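Left out: one protein chain. Kept in place: all the others.
Chain nomenclature is as follows: A and B, assigned in order of appearance, with residue numbering initiated at 1 for each chain independently.
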Amino acid sequence: MVNTRPAKTNSGRFFEDYSVGDVIAHAVPRTVSGGERALYHALYPARHALYSSDEFARRSGLPKSPLDDLAAFHVVFGKTVPDVSLNAVANLGYAEGRWLKPVYEGDTLRSESEVIGVKQNSNGKSGVVYVRTRGLNQRDETVMEYVRWVMVRKGNLDAPVPETVIPELQKVIPADQLVIPEGLDFSSYDFAASGESHRWGDYEIGETIDHVDGVTVEEAEHMMATRLWQNTAKVHFDTTARPDGTRLIYGGHVISMARALSFNGLANAQIIVGLNGGAHANPCLAGTTIRAWSEVLDKAETTAPGVGAIRLRLVATSGGAPFELKGEDGKYRPEVLLDLDYWALMPL
Amino acid sequence: MVNTRPAKTNSGRFFEDYSVGDVIAHAVPRTVSGGERALYHALYPARHALYSSDEFARRSGLPKSPLDDLAAFHVVFGKTVPDVSLNAVANLGYAEGRWLKPVYEGDTLRSESEVIGVKQNSNGKSGVVYVRTRGLNQRDETVMEYVRWVMVRKGNLDAPVPETVIPELQKVIPADQLVIPEGLDFSSYDFAASGESHRWGDYEIGETIDHVDGVTVEEAEHMMATRLWQNTAKVHFDTTARPDGTRLIYGGHVISMARALSFNGLANAQIIVGLNGGAHANPCLAGTTIRAWSEVLDKAETTAPGVGAIRLRLVATSGGAPFELKGEDGKYRPEVLLDLDYWALMPL
Partner (left out) sequence: MVNTRPAKTNSGRFFEDYSVGDVIAHAVPRTVSGGERALYHALYPARHALYSSDEFARRSGLPKSPLDDLAAFHVVFGKTVPDVSLNAVANLGYAEGRWLKPVYEGDTLRSESEVIGVKQNSNGKSGVVYVRTRGLNQRDETVMEYVRWVMVRKGNLDAPVPETVIPELQKVIPADQLVIPEGLDFSSYDFAASGESHRWGDYEIGETIDHVDGVTVEEAEHMMATRLWQNTAKVHFDTTARPDGTRLIYGGHVISMARALSFNGLANAQIIVGLNGGAHANPCLAGTTIRAWSEVLDKAETTAPGVGAIRLRLVATSGGAPFELKGEDGKYRPEVLLDLDYWALMPL
């Protein structure tokens, strides 16, 4: 056997391979079906009625039940992994995430990312890359977008230091920039069908909610979820990829688990429309019992009939008391897995 | 952070919260698709041809292959958990279960339960609640119904003792009250496609069948199944919910596993139309190898062409010899997990 050709496998991009202004078209478009919805419900205790029932969605002005917002996010995100985070040292943050169009069964999603910032670290061995990722459907409509920044290793330590560009990012998306799905109308919202009677007016800024339930996660589940989104990062699947033989759970799995758990207390926070920020505070491994709590950060009116916006902090933990986020040192407590800041739509 | 509002999470109903005549509309309707069918086949070794093949279903007079009867049951049942069994001490029994309409891809199911009986226990700390649950589709047609009784804790021990009402329940549904799916016709039944040649006339009352096969169950599987049916009972998911750190497998998972195993010997008992009774005799945990045996309890003719009814006892075990049900003390043997009494339809 001879092997005279260069390796054909993807070794990923290194820090010096990103230039501000580059647009990367990510590979492997994906058509979604009822199968993705059923699997989403099997993998997470997802119960938000709009994503469970075509009838509930129609009563809310949509043609039918869309793919869960976070499932759409995972599909879009998963495609970026081979180009953005294969050599990433850390996933540093998210900002300016907006859902722009619901995704329906039969839609085909693809992703593209524009490099909007680079900053080499002072150690010369790595740098931070900022990308704005868009998910597009088969009609070239953008269904969602978000900014993400990651720390990436340099492949060639002698590569020149690029000019530092740090994008100006909104700390919080102003409510008037949130995009409400076309036709959405909560004026005849069915509170019996949704599972809770609490409406937008029943939540006040600063209020905290312990979502009470917990789910102990298994290897098979997080790997199935992560593969479903065609996320190929080795650390999620291969026990030989990390020195301690553990498989790191995809951060998005924790996001979806926490969001699903938040049904209990936030059943009417139906639709996620904005992602202001997020931190995967500590790694999560199989065997962890994931719990969640939320804090109401803000509220805003919208122009859609019967629809209010609520800004929530969603915190996933591996235990401990709820409502504890950071220690005296200002760092996340060890049991905090996720600190997510998002906008959702609720019935008034 | 302040928390001045009352808790928004569902703490479930207590014994004193049920009054005879109350009708509870359960939350979170669910639209089913081919995804649920594929997952049902991935989670259980389900092979009954009518639920596997559109062609087989059409040859049997149905428009296409319906959702498995037990999957429909699980969807309907799952919705009742937050209202009926969140504070349940024990699931005591089932009766008068009837499947009334097949459920097809695209149907949206919801559930409602009428309280038909209450009886406070002599200890004053709990009581038995009887509910008749109905599953309805998007046309408000009842697709199935069953009675279930559970023991529920009192939340307020000082709550007044309600008048005892114990519903009169049929021990066995008379065959002429079974509802045959409209159009069902087994007169050109394909015994090669179904997998076995045994027809209704080949089974005799008292006959027992060892289904031979076994499946060792895993945590990831029973949790995925239970979530798929949006059943939220903590004990199935959260290792911190029970003192011994184990997760109790949803009784319905055992029912579906045993029914699927019963294909081997009862491949032609295609459609479940009646649930006469059932007991979850012992808890089931991951690692258990589930086996099953059946006993023919009764047979009846029907008005549909080529269709006979057979009443079966389906017993799931964790091992031991088949056909052993109870010990000398009249109690279920420790290896018996399930004792189910149901009516199915077979080709004559």
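The working rule: a contact is a pair of C-beta atoms (placed from the backbone, for glycine too) under 8 Å apart; a residue touches a chain by one contact, two chains touch by 3 or more.
The structure presented is a predicted model; accordingly, all values stated were derived computationally and were not measured.
Visitor: Determine which one of B:T9, B:S53 or B:T142 touches the chain that has been left out.
Guide: B:S53
Visitor: Among A:R13, A:R110 or A:H198, which one is in touch with the chain left out?
Guide: A:R110
Visitor: Who touches the missing chain here, B:G195, B:P283 or B:P305?
Guide: B:G195
Visitor: May I ask you to list the residues on subunit A that touch the chain which is not drawn?
Guide: Within subunit A, the residues that touch the unshown chain are 1-5, 7-10, 25, 27-31, 33-36, 38-39, 82, 105-106, 108, 110, 138, 218-221, 223-225, 227-228, 230, 232, 234, 237-241, 247.
Visitor: Give me the subunit B residues in contact with the hidden chain, please.
Guide: Residues touching the hidden chain, for subunit B, are 33-39, 41-47, 49, 52-56, 64-65, 105, 192-196, 198, 202-204, 206-216, 218-221, 264-267, 289, 295, 319, 323.
Note that only the chains that are shown with their structure count from here on.
Visitor: Centroid of subunit A to centroid of subunit B, CA atoms only: how many Å?
Guide: For subunit A versus subunit B, the centre distance works out to 36 Å.
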